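One chain of protein is taken out of this complex; the other chains stay put.
The first chain written gets the first letter, and so on, giving A, B and C; residue counts start at 1 in each chain.
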């Protein structure tokens, strides 16, 4: 129907960069051997896998033997949290935040069922955890702290350096779900005092179905899966070779381009935020400054997120929403609720997440289309008329 | 160095077929959206994923809602076995065989540590489980039986139909690791009386890092990972879309070509077996008839497997070995040991696994090179001189 | 995700707006997902002569609202009272399972409006 497609859903996933695709493509049909095979073609593939591991390590300021390839961010989070818990002989206490991704939150809930206690730290109106509240939450048997580096919905950056320092000082393992941050902002695992860090390639223009877990040297956890000796038994199974090669290339590229990309995205982001606010009664969710370079999350008062999304979609604009009706669950976003937004504002939220391919023209186009969409939906809304 | 590469390690992994690669390629850079996204490009991807699920289901004679995509055979096995065990309120009894892949065997060992009891059924000299022994092994609290459809090392087919029938009659859940069989031999899940079936795309010319678990309708298990609601929560995490699309295409192609491919591979296999035996004091491991169409596993008496492999490798022939020294572990293959082979014969085993691309000329070439290699190594062997 | 019919009613909703001189008003809100709807009826000789709606809600909620107004306009109060949530969803060519609850809004608002109409009749 529409001639134009403006993709602003990079928080959900990103296209694979051409350079990345070209780099991984030969590993499907040509260099297809199993890296565990002893023969020459197998050894060549093993070498390529280890090069990807080096690239990943160097992007994070880690050592190669601290990188374990997984099938994605969800798996990395599950391995870290459950692997540490499984290693213990008795239940203990875990601290996380109330705005984590479900791949951390739901693991924690499951661990509660198994006898562990979990503290879900509150956040302020911008979605940030206070390091003081972390200090206060620590108990004698707290064995793990898991706080995300940046929130996927609202883009708010957590003070991970400070949080990690608190954990390190107390000698408690610290995990950070950095799925939204890797390739967006510069950091290294030492600065963060991180013992574990999760990442997922498809969030930084790498392929889907591949991720990594950084686990600091010397730490031992119980693997969740059993089988072959791949990934030093932490994640057995024939390696997803093209995925690994793609991850290595993507992270190398993304990290090298951070300064330039960050500047560009922050500029586009701030233009979009300003333009949307100019519609009137449109509010930014998340921290005004401490946020992901590409994240714009706004609530359109008086209207519901999914109806905005559908209307944008008809104009060829791909965005997403934390609204209950679009997520398949009926509850409004747990993130916006934790920040204290009331039901109707939480329901009116829409996330535009910018990425590599977006341009000034994309911003113009979205702003041009958003205004009449909001107007039309408001004209239908009982709350708008009753305001 | 050598001009020729003869790949005979299809049991370890296979190249992606051109048709499969071409089919999945657009899902990296063009149709890259997240299938959980509501917008039009996301919905298109969702549809493609569901088509792949239909193809997979129809290849197995299953329903779409019985297919769950995973990251490979190892994950499918782990989810099935541990998922069933986790659902129970108290420990119980599991039956498997002594020749399973480590992705079943090591899960079982781990479940033993957690209080379950496991019976590892013996096999006969050909590596086959006797359905009678399964019947006898069943105890009051046996809750799961897991027997592979075909062995990855020796290629022996298990009598899964009979084994499944025993399980079904007793009302015990039956899982079969069919990683080596899917796309090689015709079957459907109803015939097998299977409640669970594991498969891995890279074994039938699909991509690495993607597999599936068939779980019969009505069965409920505990997922191992928590997170989003992908794969009906059994395997959360953003879907490996290109992988899934590739799996769907690969299984459709492979299954449609089974009759033709089976005939071709069996012919090549039998020629290779005969030619190798003609060297003298070379013995076939596994069942002479009830074996995978592409599997040749022989023991070269008086010499060690890895030394044969290295020599073959120098001639451009890629094969594999169950020998202790090549597997990284020091033990000889648990499969050959379970079949009663003595240490030195087990150490002398080499697996040639044939696949889609192999030709008559490949067989000629391997036979031409194998004979002098064996002769040279035997001339160095103390046991050969002492025979 | 949505049928063509749903998208048509979402994009070109029928009978949106207010009736300042309504004979009855029905309001409803879903505790579950936060949607709300307001329905205005103009009734003459027990027949719905005019009907308008306002909805805060997702695509399914808006389309159901629009569909409902089309279904009952011109009908008698008694006929309208028999319209169920399922009827609305069916007329829309079906809704995704997770969205079925959104279509409840419309029929519920209508029931409330009819209730309002009847109580106004009484108090006259």
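Operating definition for what follows: contacts are C-beta pairs under 8 Å (C-beta built on N, C-alpha and C of every residue); 3 or more make two chains touch, one makes a residue touch a chain.
Please read these numbers as outputs of a predicted model, since none were measured by experiment.
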Among B:98, B:133 or B:344, the residue in touch with the chain that has been omitted: B:344
Touching residue (missing chain; options B:118, B:314 or B:367): B:314
Of B:252, B:306 or B:362, the residue in touch with the unshown chain: B:306
For chain B, the residues touching the chain missing from this view: 302-307, 310, 314, 323-326, 328, 330, 332, 343-344, 346-347, 379-385
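Methods note: only the chains that are shown with their structure count from here on.
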Farthest chain (mean CA position) relative to chain C: B
Approximate Å spacing (C-alpha centroids) for the pair chain A, chain C: 40
Distance from chain C to chain B - Cα centre to Cα centre, in angstrom: 57
Euclidean distance of C-alpha centroids - chain A vs chain B, Å: 34
Set of chain B residues in contact with two or more other chains: 38
